[in-house]
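Right, I'll just put the structure down here and ask away after.
The block that comes next holds chain A.
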Amino acid sequence: MSEPLLNIQGMNAGYGPVPVLFDLTLSVMPGEIVAMVGSNGAGKTTLLRAISRIIPAQGTLRFNGEDLAPLPPEAAFTRGLVQVPEGRQLFPRMTVEENLLMGAHLRRDKGVEASFEQVYTLFPKLKERRRQLAGNMSGGEQQMCAMGRALMANPKLLMIDEMSLGLAPVIVDQLLAILNDIRAEGIPVLLVEQDVFAAFSVADRAYVMETGRVVREGPVSELQNDQSVIDAYLGAAH
Partner candidate 1 sequence: MKKSLALSAALLAATALSALPAAAENVITLGASVQMTGATANTGRYYKDAYALAVEKINAAGGVKVGGKTYKLKLDMLDNQSDVNLSVRQYVQLVSSDKVNFLLGPFASNFVISDSSVAEKYQIPMVEGGGSSGQIFSRGYKYVFGTLPPAGNYYGSTLEMMGKLKPTAKTVALVAADDSFDVSVAKGTRKLIKKAGMKIAVDESYAENSSDFSSILTKIKAAKVDSILWSGHETEALNFLRQMKQLNVSPADMYAFTVGVPTADFRNALGKDANYAFGMTTWLPDASLKDKWFGDAAEFAKEYKAKYGYDPDYHAASGAADVETYVYAIEKAGSLNPKKVRDAIASSNFDSLYAKVKYGSNGQINLPQIVVQIQDGQLKPVYTDHFINKPMYPAPAWDKR
Partner candidate 2 sequence: MSAQPIPHDAAPKAGRTVIETRGLTRRFGGLVSVNNVDLVIAENETLGLIGPNGAGKTTLVNMISGTLAPSEGEVLFEGQVINDVPAFRRAHLGIARTFQVMKPFHGMTVLENVTVGALFGRNGGQKNMADAREKAREWLEFTGLGGKIEINADSLGGPDRKRLEFAKALAMEPRLLLLDEVMAGLNPVEVTEVVELIKKIRGQGRALLIIEHVVAAIRSLSDRIMVLHHGEKIADDDPATVLEDPRVIEAYLGKRRQ
Partner candidate 3 sequence: MKRFILPAAIVIAVFMAFIPGFASDTMIQFWINALLLATLAQAWNILGGFGGYVSFGNSVFYGLGTYGTGIAMATYHLPFGVGLAIGVVLAVIGAAVVGLPILRLRGPYFAIATLGLNGAMLAIFSNLSIANKNIGLVLPLTRNDTMFYELSLGLLVLCTATVWWVSRSRYGMGLIAIREDEDAAGTMGVNATLYKVTALILASVFTAVAGGIHAYWFTFVDPASAFDSTLNVRMVIMCVFGGPGTVFGPVVGSFVLSAVYEILAAQISTAAALLFGLVIVLAVIFMPRGLADVVGRGRALSWRYFVRNITENRL
């Protein structure tokens, strides 16, 4: 087995006096879609913040064989660890195209045009709307824009936070299909989701999180029918 692309061991993190993550372990292998599921407040978003080092964390954090801990926070991004943040965090009064260009903000290579092509192929709708202000689009389109923007950064690993949040099931299905395409392009994905079955429908492996801890992990095929997943959401009586 090859070395994991992202490797987290024994991570603890929190906000000031409030600890949120406890002894968390997680890995993503090249070419995988990994899901991190759990109900609200389980600490999923905190995990992403700890990975992108917006908040301080203890424990091992290695990406692509390199220890990120001693590096400045921007290092994760420049090394290809790209995030689609919760709530999309678009630039609302900029056009779709400008939002995408912001994804390629640091790139100086000749591949930006190609990335545009790639994004527009994955999301034909964005091409149609490229002159529209991002703030005026529907939730699904905004999510596409946010994912497209992340792809423009030429990621080695794409982390998506609550992709399905507030979106109609049809739209979620479309986005899930696109995730498969993204994997096909060779980009692994860490999908942090509340919608368990949406996540399971594309992921290879999954982690189940409850109150800051990983309670289950394994291939999706195993977890699919595991009662403990439902319990993690709706309590142990199930």
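Candidate entries met the following condition: all candidates are chains of the complex that A comes from, given by their letters.
Points worth noting:
Keep this in mind: a contact is a pair of C-beta atoms (placed from the backbone, for glycine too) under 8 Å apart; a residue touches a chain by one contact, two chains touch by 3 or more; residues count from 1.
What you are looking at is a predicted structure, and each value in this text was computed from that prediction instead of being measured.
As listed, 1, 2 or 3 are all part of this complex, and the one touching chain A is 2. Interface residues of chain A, counted against candidate 2 in their complex, comprise 14-15, 17-20, 22, 39-42, 162, 164-166, 169, 172, 193-201, 211-212, 229-230, 233-238.
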